[in-house]
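One protein chain omitted, others in place.
A and B are the chain letters, set down in written order, and residue numbers restart from 1 in every chain.
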Amino acid sequence: MDFLRPASWEEALAAKAEHPTAVPIAGGTDVMVEINFDHRRPEYLLDLNRVGELSEWEVGEESVRLGASVPYTRIMENLRGELPGLALASHTVASPQIRNRGGVGGNLGTASPAGDAHPALLAAGAEVEAESVRGTRLIPIDAFYTGVKRNALAPDELIRAVHIKKADGPQQYSKVGTRNAMVIAVCAFGLALHPETRTVRTGIGSAAPTPVRAKAAEEFLNAALDEGGFWDNGKIITPSVAKQFADLCSAACNPIDDVRGTASYRRHAVGIMARRTLTWTWESYRGTAAHTEGVA
Amino acid sequence: MRVNFTVNGRPQEADDVWEGESLLYVLRERLGLPGSKNACEQGECGSCTVRLDGVPVCSCLVAAGQVEGREVVTVEGLAEFAKQRAEHGGCATGSCGTSLDEARRWESKPQDSHTGEGGELSPIQQAFIDAGAVQCGFCTPGLLVAADEMLERNPTPTDADIREALSGNLCRCTGYEKIMDAVRLAAARQSEAV
Partner (left out) sequence: MGTTGTPTNLTQGSRTRGGIGESTLRPDGILKVTGEFAYSSDMWHEDMLWGQILRSTVAHAEIVSIDTGEALATPGVYAVMTYDDLPTEVKNYGLEIQDTPVLAHGKVRHHGEPVAIVAADHPETARRAAAKIKVEYRELPVITDEASATAPDAILIHEGRDDHHIGHVPHPNIVHRQPIVRGNVEEAAKKADFVVKGEYTFGMQDQAFLGPESGLAVPAEDGGVDLYIATQWLHSDLRQIAPVLGLPEDKVRMTLSGVGGAFGGREDLSMQIHACLLALRTGKPVKIVYNRFESFFGHVHRHPAKLYYEHGATKDGKLTHLKARIVLDGGAYASASPAVVGNASSLGAGPYVVDDVDIEAIALYTNNPPCGAMRGFGAVQACFAYEAQMDKLADKVGMDRVAFRQLNAMEQGTVMPTGQVVDSPAPVAELLRRVKAMPMPPEQQWLTAGEAADVRQLPGGLSNTTHGEGVVRGVGYAVGIKNVGFSEGFDDYSTAKVRMEVVGGEPVATVHTAMAEVGQGGVTVHAQIARTELGVAQVTIQPADTQVGSAGSTSASRQTYVTGGAVKNSCELVREKVLELGRRKFGTYHPAWATAELLLEGGKVVTDGGEVLADLVDVLGDESVEIEAEWRHRPTEAFDLRTGQGFGHVQYTFAAHRAVVEVDTELGLVKVIELACAQDVGKALNPLSVLGQIQGGTTQGLGIAVMEEIIVDPKTAKVKNPSFTDYLIPTILDTPTIPVDVLELADDHAPYGLRGIGEAPTLSSTPAVLAAIRNATGLELNRTPVRPEHLTGK
């Protein structure tokens, strides 16, 4: 095993180009577990800790450019306004110690369906900034997950940042685990309201081979909200709409039975979380609308 | 490979380090600092918690090569760390939240981390003893580092705050009640001292 310690992003890209099998390590919260338990012996470890810019973020007009290694703790503390869904998701990651080390780049690189950030990224809308010595490209989050623990990165590419749309409406995130802290998701659900485009987006974790959106559910809800004039009248979403949305979210799952939970439970739980997060976000939207518009 | 870094204020050099070794292994097996504990080696118990550039992390998940040039504080250096913090004003103002950035700027001074001698205990260490929060003690070092850092950020925590801050540290002996007592005790003594 060789330990590569690039001092800059350019050096990191060069190293990855020279050694495409090199395994990037930043927070170490996935890679080191695999090494400690003898599940993996990479030829090269590519340490990204010395590349300081990976731990920085920029808040732009439309989106936040979030460095791949920005620790979850920082997202929780600093980006709750811009990225509320991701901030909530970050708070569910493992433990304080892990949140101090791990970042979204690691979740994306590992591309485990159980990664906590994925549903929030899918719901908010995001692009992954991948770079190699050949150049930079932005991969839409919907095209990023290609299979169980597989992603759209080329062997010589590294994740530099994620561009996440700034919230234009309420966002929520829920995760089911069998412990009240420090737990891997049995399944998870992210929901973002986008009042500017009058759309909703979803993200489902741990209930399919990859993180997925519940597109049929989104389309249904977009249409129902539109038809009922809900975005304007700010009415309570009817239980039948919420139920239909929840059912369609359940139907978007393609889960398995494993030690953490059964497939049918995952489908069920995703439906419950979909209904609850819809209620929370919509109530928040109504409250905000009422406040800003001065309507009782 | 060779790794140079600072532990408890003292420069350290580890040689012939295998690239897959963790910071925890280097501390325990190469530097004679076994206070940080090897309970799960997968980031699920917090027993190996140390401060890396001021930030509490699981040292089992930090690759040894990643600590080159960085500052580590272990339980062996906790008393001295707390003493210096107190001398530097620490929490005296009552507004002693420490951000990750501020924490990273902290620098330690040398002390004899091998014997831990010359040492008074830090307030959190004393509180753990007094409250009966120590049984087998294997979780204790990690809990102390985590609890000390929490009290640095949040000197008047609610019970829910304490539970959240320590939710990454497993204890199998105590049922956590005496650990809660210890942290409350340390917080109360801290505020009395102001």
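Just so we're on the same page, contacts are C-beta pairs under 8 Å (C-beta built on N, C-alpha and C of every residue); 3 or more make two chains touch, one makes a residue touch a chain.
Computed from a prediction, not measured in an experiment: that's the story for all the values here.
Interface note: of B:Met1, B:Ala39 or B:Ala86, the residue touching the hidden chain in the full complex is B:Ala39. One of A:Arg74, A:His118 or A:Lys175 touches the chain omitted from the figure, and that residue is A:Lys175. Take chain A: the residues that touch the chain left off the picture are 36-38, 88, 91-92, 172-186, 259-262, 264-265, 267-269, 272-273, 276, 279-280. Annotation for chain B: contacts to the undisplayed chain at residues 18, 20-21, 28-29, 32-42, 44-45, 47, 74-76, 78-79, 115-116, 119, 121, 125-126, 128-130, 132, 134-141, 144, 160, 162-164, 166-180.
As a convention for this text, only the chains that are shown with their structure count from here on.
In the complex of the two chains, the chain B residues touching chain A come out as 1, 18-20, 22, 41-44, 46, 49, 55-58, 60-63, 65-66, 68, 99-100, 146, 164-165, 167-169. Listed in rising order, the residues of chain A touching chain B in the complex are 1-3, 5, 25, 27-29, 31-33, 35-37, 41, 45, 47, 49, 71, 73-74, 77, 94-98, 100-101, 180-182.
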